[in-house]
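To start, I am sharing the structure in question, which I have written as structure tokens.
One protein chain is absent from this view; the other protein chains keep their places.
Going by the order they are written in, the chains are A, B, C and D; count residues from 1 in each one.
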Amino acid sequence: MLIPLEHILIFSTLLFAIGVYGVLVRRNVVGILISIELILNSVNVNLIAFSRSNALDPVMGQVFAIFVITLAAVGATVGLAIVLALYRIKRTVYTDEINLLKW
Amino acid sequence: MVTLAYLIPLFPLLAFAFLIFFGKRFGDKSAWVAIGASLLSLILSTPFVMGAVQGQIFVHHFEWLRIGSALFLFGFSIDALSAMMLFVVTVVGTLIIIYSVGYMHGDPRFSRFFAYLSLFMASMLSLVLANSLLMLYISWELVGLCSYLLIGFWFEKPSAAAASKKAFITTRVGDIALFLGMLLLFFTTGTLELRNLNHEFLAPFASQSKVLTLAGLLIFGGAVGKSAQFPLHVWLPDAMEGPTPVSALIHAATMVAAGVYLVARSFGLITFFPDALLPIATIGTITAFMAAFIALTQTDIKRVLAYSTISQLGFMIAALGLKGYGAGTFHLMTHAFFKALLFLGAGSVIHGTGTQDIREMGGLWKKMPHTTFTFLIASLAIAGVPPLSGFWSKDEILVSAYESGMPIFYYLLSITATMTAFYMFRLVFLTFFGKPRKEFHVHESPAIMTIPLWLLAIGSALVGLPGSPWMNHFFQTFIEGSHGAEHAINLFVMGISVGLGAFGIVLAWLLYLVFPAVPEKLGAIFKPLYLASNRKLWFDELYQATVIRGWYALSSALAKFDLGVIDGLVNATGIGNLRLSDIQNWIDIHIVDGAVNGVGALTRGFSSALRKIQTGFVQNYLIISFIGALMLLFFELRK
Amino acid sequence: MDAVTSLQYFVPELIVLGTAFALILLDLFVSNKRLLILLGVLGIGAALISVRYPHEPLSLFFGFFVLDPFSFFFKLASLGIVAITLLASLAYKPPLPYSGEYSALFLFMAFGLILMGSSNNLLMIFLSIEFVSILSYLLVGFLKKNPQSKEAALKYLLFGSTSSGVMLFGMSILFGLTGSIDLNMIQARLLTAPVSQALVVATILLMMVGLGFKISMAPFHMWAPDVYEGAPTPVTAFLTVGPKALGFAIILRILHTSFLELQSEWSVFLSVLSMLTMTIGNVIAISQTNIKRLLAYSSIAQAGYILIGLAVSNVIGVQGVLVYLIAYALTNLGAFLCVIIVSNHFGNDEIESYAGLSEKSPFLAFCLTLFLLSLAGIPPLAGFIGKYFVFASAIEGKFFTLAVVAALNSAVAAFYYFKVVRLMYLVPAETKEPLDHPIPLFLALIITLAGIIVMGVWPSPFIEFVSRALIL
Amino acid sequence: MLNHLLSWIVFVPLAGAIVILFFPKSMTQWIKWKATALCGFNLLLGCILLAKFNPNVTDIQFLEKASWIPQIGVNYTLGVDGISLPMVFLTLLLSCLACIGSFGIKEREKEYYFLYLLLSTGMLGTFVALDLFLFYIFWEVVLVPMYFLIGIWGGPRKEYAAIKFFLYTLAGSLFMLLGILALYFYSSPHTFDMTELGKIAYSRTFQQFVFLAFFLGFAIKVPIWPFHTWLPDAHVEAPTPISVLLAGVLLKMGTYGFFRISYPILPDGARWFQPWMGVLAVTGIIYGGFVSLAQQDFKKMIAYSSVSHMGFVLLGLAAFTQDGLNGALLQMFNHGTITGGLFLLVGVLYDRAHSRDLNGFGGLGVKMTVYSGILIFFSLASLGLPGLSGFVSEFLCLLGTFQVYRWFAVLACIGIILAATYLLYMIQRVLLGPLNPKWSSLPDINRREIFTLVPLMIFILAVGVYPKFILEYMAPALTALLAKLNGIPF
Partner (left out) sequence: MLPILAKLFIYGVLFLSLVAALGVVLLPNIFHAALCLVGTLLGIAALYLALQAEFIAVVQVLLYVGAVMTLVIFAIMLTHRIGDMTIPQTNKQSLPACLALFAFVVLIGGLLLKTDWSILVGTGGSVASVNPPVDTFMLGKALLGEYVFPFEVVSVILIAGLIGAIVVARKD
């Protein structure tokens, strides 16, 4: 491995944090969805890194990562479908304008 | 055969039960049930009285209640004192019931009246016969109940309704004292049996004199309530709201005397722990004097008699307190007769004139000869004119006071005796003599009323004789048993007493018949004194202002407290919950704001900027959750 | 066990999947769409019949699907819950669009729930949770032209995806720490390898974010009221019960398989969260005016009670989680069935609509009252048995503060449950027009009602069932 | 049937309730009579129970035991002893009378009688259950019908009163549940059986805590000052027959709990709490009396008088003496009959006048002679007139207390005076004085109403005149209890 595991972990943690930040502050729902992709990617980075170093079975982490990517795709699909459906009714993609349900 | 004594109170009780359920159907005839019952009691009690006169004691009891080691026996024990009371209650009671037939004629609740009277007879008889203090207490309360019911018999009158309540509650204060005294006695000596209240039995408990003195005083407290002694005397004058036969029977002859009876009953206890004697004598004397003083200026015929009763009861109590056991009980008996007679006479007058105000009466003697004559006999008796009954008994009391070694008692009681003679004859002169001050269609009462009057008059005249030297102080020997004191005649006291009595009568004659204008002037001159007497020393006002008002004020204050504070607290927690809910809700609404404040780490300006954020905003939820998770992380990793 | 031999033990799941695919196909040909939902119910029924009690634990598909009494319990629970939900959906008004797909999605959901109950490694846990979540997002947003439904779906999706992202992050670190995704192996590795306990606890917490989201545990409960309110009522009924129950199953499995040695760590924060959850749920519920929202907060509070058993995690506590889940599932489904009938009639879910219900439809009011009483934990109904178990576990485990807080909470809870009861019985109705009870709803209502009464009066078989399920 | 007499007694009303559920609403007459007949039948069973009961035995009789939820050690255990028997009988009697008294209910009869019978089952079960779990279930079962009975058929503020009653009691009973669980888990082997638990010597601190938990549950039910505020509201708003049961039976459940659970199982805790019991009792007696005096509402006055009278029960309990315990138990019975009767009487008046304002009446003694006679009778019994039952029990309570806490007994006597004050004040305002013309056409009490009152009067009089006959049932069991309390192995 070219770089120490710790550095990769720091990278993924930062990526995760940035992703969460995006989720927390992005007004646009699509923006939030792509921020979630950042989170999932940070997870994948971890998984791949660990599968090279610590895993009992090197395949394990990679397979996990593949499934994560797949489910991220499904999640994105479903999410975008819902966003589209909502946009059709409310003509908005801004979270702070989606507040019929409250209290 | 002895158990027949149970029947004595039972007959009136059955009469009561019969009358209360079926009385209405029998109308005027229902009275005869009551009369029959009390006659039966009278007849039944004769052998017991006779036996007691011969020195026999009848005892019988059964187990009423047993809780662990505490055993309560009910039954009767008839000794001299009970026999004397039995005699008085049955004789006077029967006569008064007969009299009532005439007096209550035409009343819509006629049968009810006799039902109550029967109940009273039953309770009073069981009080007299009771073998234990507990049973006595039970009967004691029951006579109180009858008194309540009968005072309020004409309950449509608000004053009667109020008076009955006042009577019951005031006496109940005394009853509580009695109750506590009873408990104290029970837990100290382990017995409530009245027969045990003698010196032999109490001897082992001599070391506990403080407790038992207190017990004695508490028992006396019961008598204070029941016998209308100072300071609980206020109920008795008001009790005159009841029908007059009731006043005669309950509030003159029997029930009020029960207090005296109780003190006489516990005489063994009181004398064994003599510290209690002085307070008793003092209360008695104060009552006697005070009541006589008030009686001087009353204008309501029954009220005069009521205060007179209080005064006479004070005499008896004082006598007992001055160790004049024979004197007190003797006066109890004589007083029962002449005071009953006085009340019945007054009843007859009221029946005839329709008023109770003596200022409106006058010159009734022509129209009501029987009433007048019997009334006069009774007045002479109470004024202590020899050889009528009152003379002998009152003289005994004065002798006791004289010999007590505390002259103040003697002086006060003597002055009281004078006042007694004065106010009684003021009453007699104003009512029956002089000129009629108002036109009435006066008529003499029917025979059914006058016959009891006459019978009682005979009694009033003669009942004192057994206690006179002519019969060798038979009564005193009888009542005090073998260990009774020697009775020498104190001629000095006797002379003074007769003189004072005569003085009172003459003074009354002068003031009310000869110079009828003088009393008013005197009243004006001694205005404070007059007012004090006329306004009954302001006892009612005082109690109203302090005790009663305080009582109700406390009550309403507590009620408000209950509604406001305790309930309020409960509701407040409920409201608080709602409030908390609102707050929580509000947090949900202004999530960031709330959370930010909650975290307390973010700047103020930022918080005010965040306030504008709308609700239902998913990223608010997310950040809350995220911060929550972070806090958990801190919480877990702080170690 | 390899994949082919595993299939013989996989019959119920295959039936469920087969029915689901069949429904998608049949949707093209069958015109009576209600029939499709009914078919879904029948499929579930068939699956239920084919379920066998595993006398010895089996690891199917190379250990990716475990068949043990615990998963058996949750399999039955999942199938039952989905069946009742489908029955409830049959009579929902307005009729649900795309009934075929709807029914199929629910069958997939049943499969997903079974997977959740049978997962024994991080990968399957992630997959099954994500599966159930994705289906849930879709079902919540199933109503056409209904902004609330779509909004709820979106909120659910955003919250859910983020939470599973956080959970995944935790899982990835755990994977790094132990080198394995198998729960048993993780436990073994944690015992032998010199791992930093702080980091392990941190990963537990990160995973609890995702799992806590599933069971609507505070502070990850915020989505629940909005989503429950916006979703179609049968879906709400399902969501308050199904994913929540299976969420508990997974938490139970993870904590008890991998992290039993760390119990002193997690039981503290779980008991704190338990108190927080029930208090928030109960207190906010008081001021609600919409019955669905009220029940939403109530279900948050109920999760708080169940968490007691989990936090204490003694034998009676773990039993309590399952017993409570049965009771809660029956009761909450029943309550939502009543809500469906009422909202079918009034077209809204306002609590005011319940005024005088006892006059219009005495049976319905009676049922709803019993359900609410059961939720409040009044004996002799199922809810009390559940509450008894969790209280008992707290007392036995000496979690006295927790017990007292729970007791106080129960009293508070009774207040808002009785708010509804009050309206039904104490407030006169404006009209006397009776409500109609569609047969499938009525049937489901009878099942749940009988369930809570029988379980309350004679809980023995249920407890027996639960204690058998806990032979892990 | 005789082998399972207690089960019959408990579940006959429940069976009746379920049957009623299946009858159409319109058959009101049928439902009404059926419910009454059931209550009467149950009372008959109660008489058989009374006849078959052996008063000389201290042990539990008519014991029925069956395994119910073996996994958590719950048994179905029923039985009566001298403590519960009077309560069972009282419950049966009042249920029957109040059922007849319910004929005045004119709306939603089906629901009413269903709930009424359910309530009966709950009350009876509470008194005969010997398994703590079962006890708790019956205890809670009482709450729900009560909520509805107050809430649906009550007065103007019924909703508030009903929910207040419900939440208050529920909160208390949840603490009791915690106490029950603690008893269970700290016994070995684990058991809910009250008799078995009575044999276990728990540590002192444990007993104190658990005693407090139970105390909360019971104190709210009794209600002991200051937990009493639900009572006036509930009483005032409840319909007459329900007030009767509330005062007559439900309040007894709380004090019964002390007799059945707190005292025998937690004697150390009880001893520790003894002085506070006394203080609360005396406070309740005086406080209740004073507040009662200030009331304008007839029912509220009687409600507060209940606080005062139940204070005597507590006082007797606090005494830890033979007399005190006997007095307390007897006072429970007597308060049930007396206050039950008073509530029936208020109901009679309310049905006619539709008012309970004490100040608004006056002079009814003229028009309603029989009524006033009966009212005076009950009032006198309530104020502790000797010869009537109230006196005997108050006397015993005071007798018991006097040995231990002399000043408490003295202070409690203020309560006796207060009782006279507020009751006579009530009589004065209602019956005496000039007749208020507004009420001049009120009919007197009718036969049905008299019929509901006469049995109570008979009991009041009988107990008052010769209390031994009822104390004979109670005394042996209480002797055993006292021995346990004083630490004598029994």
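To be clear about the criterion, a residue touches a chain if its C-beta (ideal position, glycine included) is under 8 Å from a C-beta of that chain, and two chains touch if they have at least 3 such contacts.
Because the structure is a prediction, the values reported are computed rather than measured.
When the full complex is examined, the chain removed from view is found to touch A, B, C.
For the options C:Phe61, C:Phe269 or C:Phe371, the residue in contact with the chain missing from this view is C:Phe61.
Residue positions on subunit A in contact with the hidden chain: 1-11, 13-15, 17-22, 24-28, 30-31, 33-35, 37-38, 41, 44-45, 48-49, 51-55, 58-59, 62-63, 65-67, 69-74, 76-78, 80-85, 87-88, 91, 93-96, in rising order.
For subunit B, the residues touching the chain absent from view are 592, 595-596, 599, 601-603, 606, 609-610, 612-613, 617, 619-620, 623, 626-627, 630, 633-634, 637.
Residue-level contact of subunit C with the missing chain is found at 3, 6, 17, 20, 24, 60-62, 64-65, 97-98, 101, 104-105, 108, 111, 115, 123-124, 127-128, 130-131, 134-135, 138-139, 141-142, 144, 153, 173, 176-177, 179, 193-196, 198-199, 202.
FYI, only the chains that are shown with their structure count from here on.
Compared on C-beta pairs in contact, C-D and A-C come out with A-C as the pair having more. Distance between chain centres (mean CA atoms), subunit B to subunit C: 75 Å.
For subunit A, the set of residues touching two or more other chains reads 20, 23, 32, 95, 98-103. Counting only residues that touch two or more partner chains, subunit D has 167. The residues of subunit A lying in touch with subunit B in their complex are 20, 23-25, 32, 95-96, 98-103.
Residue ranges of subunit D in contact with subunit B, taken from their complex: 164, 167-168, 226, 228-230, 232, 287, 290-291, 293-295, 321-323, 326, 363, 365-366, 373, 376, 380, 385-387, 391-392, 396, 398-399, 402-403, 409-410, 413-414, 416-417, 420-421, 424-425, 427-428, 431-435, 466-468, 471, 475, 479. Across the complex, subunit C is touched by residues 9, 12, 16, 19-20, 23, 29, 32-33, 36, 39-40, 42-43, 46-47, 49-50, 53-57, 60-61, 63-64, 67-68, 71, 74-75, 78-79, 82-83, 85-86, 89-90, 95, 98-103 of subunit A.
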